[in-house]
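With one protein chain removed, the remaining protein chains of the complex are shown where they sit.
Labels run A and B following the written order; every chain starts at residue 1.
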Amino acid sequence: MAGQSDPHPSLFSADEVEFVAEDEMIEIVPNMRMEPLNLLCGDYGPFFPQMVTKVPIWLAIALKKRGKCTIRPPPWMSIESLTQILESERESQESFQVLPFHYVEISRLLFDHARDDIPDVYMVRSLIEDIRDVRFHKVETSLESFEDARSSAVRIKNLSAMEVNIVRPFVGRALQAFYKHGSPDLIPNPERMSNSNANRWQQAPDQGQRVCYELMHGVILKSALYEKDKGFDNDTRHCSTQARSCYIRMLARKIVPVFFGSLF
Amino acid sequence: MYGRKGCQLVKEIASGEKEQLTPFNSDLFDQVIAECSQHYVELQALIRNMQEKGLDVQTSKNEDHFGALIHHLSLVRNKRCLTSYMYNRAEILRNLIWKVGPVLPQEILEKLSHFEKEYFKKHSASLKSYMSRIDLDLAVDMVPPKDPYIQVRVLDDIGEGIVLSDEKSVNFARHSMHLLKRTDAEQFIARGLMEELTG
Partner (left out) sequence: MANYFDIDDILAEEELVSVVFQKAVNGVGIDPSSETDSVEPGSKVELPFWLAHELHLRQIATVKLPPSFNQKTRLELGADAACVDLRSRCPYFYEFGCKIAPLVGDRDMGSFLLSAFKNRYQEVLAKAHTAAFAAASKFLNLLTKEETNLYEAAQSSMAAFKKWRIGGPRFQRAAVLGRKRKPTA
């Protein structure tokens, strides 16, 4: 119901969304020679000086921090492209321009770690902030139109990960309220009601939860194998296993309540 | 009576700040339990009344029956309030393991009842065995990691000779700065004994 107490207001924290974004690929220009990296998440390299290659952002940042490469900002992060996007965002009140799903996180990561690799970094940064503001304002306006729709639904295309994450707790609750009050069986028959009272203690976990549990439990079993990979002295390789096992922990923690729930 | 006190107990949780634990109100808790006994006594008396009149307790619906029903409903209501109080506190307790770690600081221990301390201990133990069975420490990396090492400052005297995961012993004097394995530092920061330095 709208506004029942909810211990998990947001499914993912901004840091977690950023972590997921670090798996997006980006181009780097190495300044060193290195054998290919065969990591859990894939094989990257070999690396040769001045030869452009594609790696996940987390790896690009790790190499950049150690002075081993420069990062090539993605094509959409140019003044021309951003100016055009901003204009189109402002022109159309309904639609959202197509931007990478993780544009908020990617741009922040690059501003933090590779600002010297981005031409006109200040301008680019302020353009992205403007775009984000315009878009978020539009999200709010679209959410207001819940009211007009008979179906209590709103369709917003091309939203990005962070934008979705910000409105998720609010929209989730609001939708629940709309559905609850809009549903025709607000007045249930008495028989069913007393049944539901009796069953309060033994509500079966719903299908979704079980599927989620099974999926994630599989992940955990695998992770035990992953952990054994640790202990390479290669710094970068170490980074990778570390990062992966964190992700697995993150998922694993989310299922612990389900796991123990079945014991009580 | 009639569920008032039980509701007060629940209100205490509702009015508390989010994620903050209030001291276990054993006073009010016991009062609600006493009320339950009182309701039970009165319920019994009404049923005896009916038996004395020679009525079938199962089927007759007279004023005594309805009175007994109200006492019964109040009992059930009190039970719901009591269990909800325990349940919601237990939920905060289970979260504490993730937020503060298996060793609780004094300021939190003070707020727990005897049974809650027991519960916390047992829950940490079963979590621990679960983690060793899957061969994975779930209590680290609560925030997605960036680097394996982070810079920290010690805020409180933690003591000498603390052994870290790489089996080196460190002296954490107050205000000293260290470059630590992130997974080692995490718990100290959560307990407010260290802070992360950035920039």
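Note that a contact is a pair of C-beta atoms (placed from the backbone, for glycine too) under 8 Å apart; a residue touches a chain by one contact, two chains touch by 3 or more.
Predicted model only: the values in this text are computed from it and were never measured.
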Given the contact definition stated above, which residue among A:13, A:31 or A:81 touches the chain not shown here? A:13
In the whole complex, of A:45, A:74 or A:169, the residue touching the missing chain would be A:169
Which residue numbers on subunit B touch the omitted chain? 1-3, 7, 10-11, 13-14, 19-21, 42, 45-46, 49, 63-64, 66-71, 73-74, 77, 80-81, 83-84, 87-88, 92, 95-96, 99-100, 105, 107-108, 142-143, 146, 150, 155-156, 174, 182, 185-186, 189-192, 195-198
Tell me, which residues in subunit A touch the chain that this view leaves out? 1-6, 9-10, 13-15, 18, 108, 112, 136, 140, 143-144, 146-147, 162, 165-170, 172-174, 177-178, 180-184, 186-188, 190, 193-194, 196-197, 200-201, 203
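Convention: only the chains that are shown with their structure count from here on.
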Please work out the Cα centroid separation of subunit A and subunit B, and write it as a whole number of Å. 31
Report the residues of subunit A in contact with subunit B in the complex, numbered from low to high. 7, 13, 15-16, 18-19, 220-221, 223-224, 227, 238-239, 242-243, 245-250, 252-253, 256-257, 259-260, 263
Sites on subunit B touched by subunit A in the complex: 91, 94-95, 98, 123, 126-127, 130, 134-138, 140-141, 143-145, 147-148
